[in-house]
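A single protein chain has been removed from this complex, and every other one stays in its place.
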Amino acid sequence: MIKQLSQRLLGPVTLVLLALTLWLGLWVTPPDKVQGNLVRLLYVHPAIAWVALYVSFGTAAIAGALYLWKRTRSELMDRIAYCAMEVSTVFIILTLITGSIWGRPTWGVWWAWDARLTSTAILGLFELAYLALRRANDDSDLRARRSAVFAIIAAINVPIIHFSVDWWNTLHQGASVFTEDGKITVHGSMLVTLFISLFAFTLLFFWLLRARYRLEVLRDEKYQSSLDEALAQRRREGVH
Amino acid sequence: MIRIALLVAGKDLRIERRSRVLLWQVLPFGVTGLLLCGLALGPTHAGHSSAAPGLFYLVMLLVALLMINRSQVIEGSVGTKTSIATLGLDPAGVFLGKALALAVELWLTAVVLLAGSVLFLHTALSGTVSALPSVVVILGALAAAGTLYGALSGGGQGPATLLPMLSLPAFAPLLIAGERSFSAALDHGSIWRWWVISLVALVAYLALGILLYGVLEES
Partner (left out) sequence: MSNASPVVELRDAVVMIGGFPLLSGVTLEMPPHSLTVVTGANGAGKTSLLRLLGGLVALTSGYGVVSGVDLKTGDLRDLRRRVGWLGHEGSFYDDLTAKENLTFAAKALERPVGEIPTVLERVGLAHRSSTPAKQLSAGQRRRLGLAWLLLRRPETWLLDEPYASLDDEGRTFFDQLIGDVVAGGAAVVVSAHDPLRSSSLTPRTLTLAGGLVVGDDA
């Protein structure tokens, strides 16, 4: 019952939190003394990046690993991994777009070889590669295993890419919320709005994941019925 | 595992020695690539560019893609793969063997292309020689990663076009580490960070291959 209730409430709560983020971000919080109104992207870009790089990608990698482990291998895990990776790809593209919008007035260019943008772009390519790999294999078990292996390899690559690009070049602003010694740099209503946005976009991811998962279940059911028909057709060949 | 690895590596290298694809096709491709880099830089910069280390590694990446594909093609037709499957070889050993053979081929290619880099792109000889240890490690990591990605892309639709898509994003940190360490070797700079990246990547890919190659073989 709790599960059903939470599933029913997920959508409305997400919408309310997103609306709250929008209201707080656009009307309530003040502009920054240096960046002016550009700072309002603080309530969108970091949250989308957080979901793209950690929540959704992490979900896909963990579900992939659970698929490979015999005890937890199931179509559920494969579907979750695939759907999470698809949604993650959308979030990564949005991260790059919002990052470019923020960067244009700051750096003067739409794209700079900044460490975070570059590593995000590379991870985005990983995700596109994952989707290409899924499309290259018709057999469901083959597709599921290979995708799971690739998701794990991609997850292992996240810190390698992060550090290599970071040491290579850094234009991005440093820690935006916490300094290196743990002090908070964002204050008051801005900090509250930032955390609400993180929560709101995280719920948005799970809402989108659930919707995408349902679509995948319907697709699989349709595919299964076509398999049943193919099997019946094949058996008729044997009779005749 | 080690016994099978040496057996498989020996088999791959014997096939390569017999077919001479590396000698007559891959090496000329690599040298052509370096020449084209010089042309792309333009007459003013061709022999004086700080981009030389990066261009060397870029050409090595393209060579690696050819060799990874070749490593999979060596396994031959479905019939050959079926016969080999009935031997029940330890997949971790097969992975290590194929990665080792690929690494040897890449190291041999690198020696030729480093000489080419000195000749065409005018990288300093002493700096180029001191970059050798980092080249060995980075190409080792590339071989391990490439063997995994080769197995991932094999058997599906369009494996030759799928391989670059799967592997190039993963090769990016190796390209960065390679370019930075080669440049540092030329400028006598610090390269410890790039050693960390290279060694972590090498160990990670070896571990992933040993653990997961069997899953790919099953599929």
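Points worth noting:
Letters A and B name the chains as they come in the text, with residue numbers starting at 1 for each one.
Following the convention adopted for this analysis, contacts are C-beta pairs under 8 Å (C-beta built on N, C-alpha and C of every residue); 3 or more make two chains touch, one makes a residue touch a chain.
All figures in this text were calculated on a predicted structure; none of them were measured in a lab.
For subunit A, the list of residues touching the undisplayed chain reads 138-139, 141, 223, 226-227, 230-231, 234-240.
Residues of subunit B that touch the chain left out of view are 4, 7, 11, 14-15, 18-19, 74, 76-80, 82-83, 85-89, 218.
Simple rule for what comes next: only the chains that are shown with their structure count from here on.
Subunit A and subunit B have Cα centroids separated by 31 Å. The touching residues of subunit B, when paired with subunit A in their complex, are 148, 152-153, 155-159, 162, 165-166, 168-170, 172-173, 176-177, 180, 193-194, 196-197, 200-201, 204, 208, 212, 215-216, 218-219. Taken in their complex, subunit A has these residues touching subunit B: 68, 122-123, 125-126, 128-129, 132-133, 135-138, 141-142, 145-146, 148-150, 152-154, 156-157, 160-161, 163-165, 167-168.
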